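Let's look at subunit A:
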Amino acid sequence: MKFAYFSGCKIPFELNEYGLSFEAIMKKLSVRLMTLPFNCCGYPSRSKSLEISVLSSIRNLAIAEKQGLDLITPCKCCFGQFKHAIYTWNNHTRLQDKVNAILKQEGLCWSGQTNIIHLLSFLYHDLGPAALKPFITRPFSNEKIVVQYGCHALRPFSITGFDDPFAPKMFEALVKLTGLQPIEWSKSTECCGNPIYEANRKLSVKILESKLKSASDSGAAYIINACTHCQIQYNLMDREPDLKKIHIIPVLFAQVLGMAMGLTKKELGINNTCF
Partner candidate 1 sequence: MYKTIETDVLIIGGGVTGTGVARDLSLRGLQCVLIDKSDLNAGASGGNHGLLHSGARYVGSDPKAAVECRNELEILKKNAGHCIEDTGGLFVAVKGDDETYIADFPGMCEKSGVYCQKIDLALAREMEPVLSDDLIAVYQVNDASINPFKLSIENMNDAVSRGSQFLSFCELIEFKLSHKNIDYAIIKNLNTGESFHIKARTHVNASGAWAARIAAMAGITINMVLSKGTLLVTSKRMTKRVINRLRKATDGDILVPGGVVSIIGTTSIRVDSPDHIYPTISEVDHIINEGQRIVPALKTCRYIRAYSGARPLVSENNTTDDRTVSRGFTLRDHEINGVDNFITITGGKLSTFRLMAEKTSDLVCWKHSIFSTCLTKEIPLPSTKTGGWSEPGLMANEPVMSKTGFDPILCECEMVPMGAIDTLVNSVRQNKGKPDLISIALRSRVGKGPCQGAFCSLRIFSHLYDNNVIQDHSDIRDLKRFLNERWKGERSLLWDQALVQSSLKEMIHSGLFGLELIENKQ
Partner candidate 2 sequence: MKIKKTADCDVLVIGAGMAGCIAAARASSLGMKTIQAGNSSSFFFASGLFDLLGVFPVETGKIVDRPCSAIAQLQSEQRDHPYSKTTVDQIKEGFEFLASFLDSASLPYSLPGTDNRHILTSLGTFKPTYMVPQTVSKGCNLEEKNILIVDFKGLRGFSAKQVAAGLATKNRQTQVLSIEVPENLGNLNPVHLATAFEKKEFIQHLADKLLKFSGKADIVGLPAVCGIHNSLEITESLEKKTGMDVFEIPGMPPSIPGLRLKNAFEKKLSGLGTLFLSNAKIIFHAMEKDHFILRAVNDNFETRIKAQGVILATGRFPGGGLFARRDIILETVFDLPVFQPETREMWHQLNFLDPKGHLINQAGLETDEMFRPLDKAGKPAFENLYAAGSIIAHNDWTRLKCGAGVACISAYTAVNSFYKRHL
């Protein structure tokens, strides 16, 4: 299998380890990843100008389409943004023309053929738990964990079609494979607060805090993320004083899976000692 790998903006600098671990497990699963000259997915600009965000997304899709590849991303924000952009694109011909005109200058054009795949949906739908199982060589002892579904992949279902928006189960199913034991968490599908961290830090941290509290109350030792932005938000635990005292560790699913697959910490870019 071969995909165009859309890392998003945050991975190269801010969340290098996610990129490393993602690439590592993909390599292990013998999935080839092509890195193309992508630009930002467009999510950050959505609240400034929908046009920008759509152009950004569609440009990336056009680049991928040129290579005849589907697009895979480990970030749920990017995933959601692409889906949302496609929806807007499909329903506004005026915008379509404008974007086409701009893309044309670069000799690009998007005919709508590109699929967007998230790490999870790839593992769950395209690969399938059965096919993944044999790769799990070093399963964990059933540690209690909770999973964080990112908003933008989950909602609006009508646009993303990712998983049941109210009672999703894809993530838990995959985590179970690694030997970990996902437990009920009421806030599993709630927002992590990252989108407004820049604009309203207080509120953003408050939201995160309540999530972390209820997570640790639920008796879990780890929160597992499959989204760049969620993880970045959870990493605030190292910096925000109010969060330091809460005892729960946010980890990336790619790293968890990688460990279970028997990859080394170095390969997965794990430098902390959380495992």
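Some observations on this one:
Definition applied: a contact is a pair of C-beta atoms (placed from the backbone, for glycine too) under 8 Å apart; a residue touches a chain by one contact, two chains touch by 3 or more; residues count from 1.
Selection rule: all candidates are chains of the complex that A comes from, given by their letters.
Please read these numbers as outputs of a predicted model, since none were measured by experiment.
What touches subunit A in this complex, out of the candidates 1 or 2, is 2.
The residues of subunit A lying in touch with candidate 2 in their complex are 83, 86-87, 90, 112, 115, 156-161, 164-169, 184, 186, 213-214, 217.
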